[in-house]
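Scroll down for the structure; my scribbles are underneath it.
With one protein chain removed, the remaining protein chains of the complex are shown where they sit.
What follows is chain A.
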Amino acid sequence: MRSPTTRPSALTKRLSVTLALAACALAGSASAATTLTVFMGSQQRPEVFQPLFERFQKQNPNIKIKIETGGATSEAQNQYLTTVLAAKDSTLDIFLIDVVRTATFAAAGWAEPLDAYLPSKDTYLKAFLPGPIGAATVSGKLYAMPAFTDAQFLYYRKDLLEKHKAKVPKTWDELAATAARIQKAEGGNLQGFNFQGAPIEGTVCNFLEMTWTGGGSVDDVTSAAAKQGLGFLVNAVKTKLSPAASAEMKTDDSRQQFQAGNVLFGLNWSYAWAHFQGNSPQPTKVKGDVGVAALPAFGKNASATCTGGWEWGVNAFGKNKAASVKLLQFMASSDVQKEMAIKGAYLPVRKSLYNDKAVLAANPHFKSLYPIVTKARPRPVTPSYPRVSEIIRNNVSAAVAGSKTVDAALSDMKRDLTPLLK
């Protein structure tokens, strides 16, 4: 039998977690030690969190933390959590979830509301960015603690804009005109505009952004703003600003093509930056030539973007909720957020860190990201989000593929969304 204090191998992890919990249960109050089991996906870089957890353990000798990893993709993680939580399993104390899952976890009764554990909640949350807090809030209650935030940005090639004496576009029309001009002058396979059109989450965001920046909203997807937004994406493919296979473009395809120097303007999340600068398995051809800006808008409308990122939830069936919230507050503390930003380039959830010298020294681009992340908007916060997302992404992808017209895609979307968003 393995001792619960040694680091277990992947195979025996479940077993030893159970044993550890059993040992704790048997020991009862005699040892007074609490073991918190934290679940995260293996692509969530547990190695970044491990040293932070170790520091927390040093500060709180009564609390031990075990990381449990599973599922390489967001779907696989969610599948695992769904199985565990639908069975009201108490073995996990804390889980790291995608912001879009908050409402589902809240409605299902899986995530513990944190309000009761945070006596001065409003004062405490003032220092946070509004987007991630909004995404973690359902009917006025806080169901998760933002771990790190994210948003979609407009990445552009500084060198190409300079060479062709073009400015960073403020409107989508400017973007289309600049892209067409530079694409023509450069020739070759340069893509003027790259976005995600495969039936994935990034596509949902692209569509919402196009609609928001035209003054529309998801409440009326057959509005003129939504037509204009989806029409822009479809037209970008038709006019060859965007690749013919845009309906198959996934987030990491976008990143790799930009990194290979094939893209002038591209929409992507913050993780792409580090890859472009050379911190990547693939070689980069754009190091030092990449700029980041807010998304353009239609006419005089305001820019907008999608809130991404992940958050910590506390298992409502867990046995150590108070200790769990303590760990969550530690992870959201200024010091820890700062270290995550410096060592892992995670976008902090606290406003002040976007002005922090050490953070900006490690990530100079964070300064220009701040005005964008403060304007980031959540995707629809509803327990039925998985269906909402499916309806949006399939219709947008079909329109981008050309197998549905813009009007047909939007009216199908409206028909299916209406009963879910009422």
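By definition in this document, contacts are C-beta pairs under 8 Å (C-beta built on N, C-alpha and C of every residue); 3 or more make two chains touch, one makes a residue touch a chain; residues count from 1.
The rule we apply is simple: contacts and distances are computed from a predicted model.
Only one chain is not pictured, and the protein name UniProt records for it, out of "ABC transmembrane type-1 domain-containing protein", "Oxidoreductase", "Ribose transport system permease protein RbsC" or "Fumarate reductase subunit C", is "ABC transmembrane type-1 domain-containing protein". Among A:A116, A:A185, A:A224 or A:A245, only A:A245 touches the chain that is left out of the view. Of the options A:Q50, A:N235 or A:S403, the residue whose C-beta touches the omitted chain is A:S403. Residue A:A107 is the one among A:V48, A:A107, A:A127 or A:L190 that touches the chain missing from this view. Between the chain not shown and the residues A:T82, A:Q277 or A:N301, the one that touches is A:T82. By the touch definition given at the top, chain A reaches the unshown chain through residues 75, 78-79, 82-83, 86, 104, 107-109, 198-200, 243-245, 247-248, 250, 253, 383-384, 386-387, 390, 394, 397-398, 400-401, 403.
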